[in-house]
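A short worksheet on the structure shown next.
Here the complex is missing one protein chain, while the rest keep their positions.
On to chain A.
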């Protein structure tokens, strides 16, 4: 996977994870173009889009679009499953997740993604293990230094 973007129905970026090195300017350009292209597609169309030299796989969950760019020979259907797994994890962690949870706790959304994928490849197929690792790290934040957990 080359990158993953989360954006809202209104076209606002909610999360971006890049596994390829691009200058900031190019990242912004890609993001902008993709958001416009995907938002223009009708709901009944398929979830795949051939775009430049990558394949875009996207899916809408409520008000949020989850969008991944994968290599030409990657399994598109599996990417949909990865997106779904990520949504399930967010759901479990936040307790029926909504867009606001991801806005106000964007760092948590990144942390969860980083326990599911690493370098753009799936690293853990057990939901339980991902959530266990996140919970343990959250706890470590609380107790790590004396009595002063830092609230962000």
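As a working rule, a residue touches a chain if its C-beta (ideal position, glycine included) is under 8 Å from a C-beta of that chain, and two chains touch if they have at least 3 such contacts; residues count from 1.
One rule holds for everything that comes next: contacts and distances are computed from a predicted model.
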Per UniProt record, name of the chain withheld from view ["Cyclin-like domain-containing protein", "Spermatogenesis-associated protein 17 isoform X1", "Actin-related protein 2/3 complex subunit 5" or "AP-1 complex subunit gamma"]: "AP-1 complex subunit gamma"
Absent-chain interface as seen on chain A, which is shown: 13-19, 21-24, 28, 42, 44-50, 75-78, 80-82, 85, 103-104, 106-107, 110-111, 114, 118-119, 121-129, 133, 136-137, 140-141, 144-152
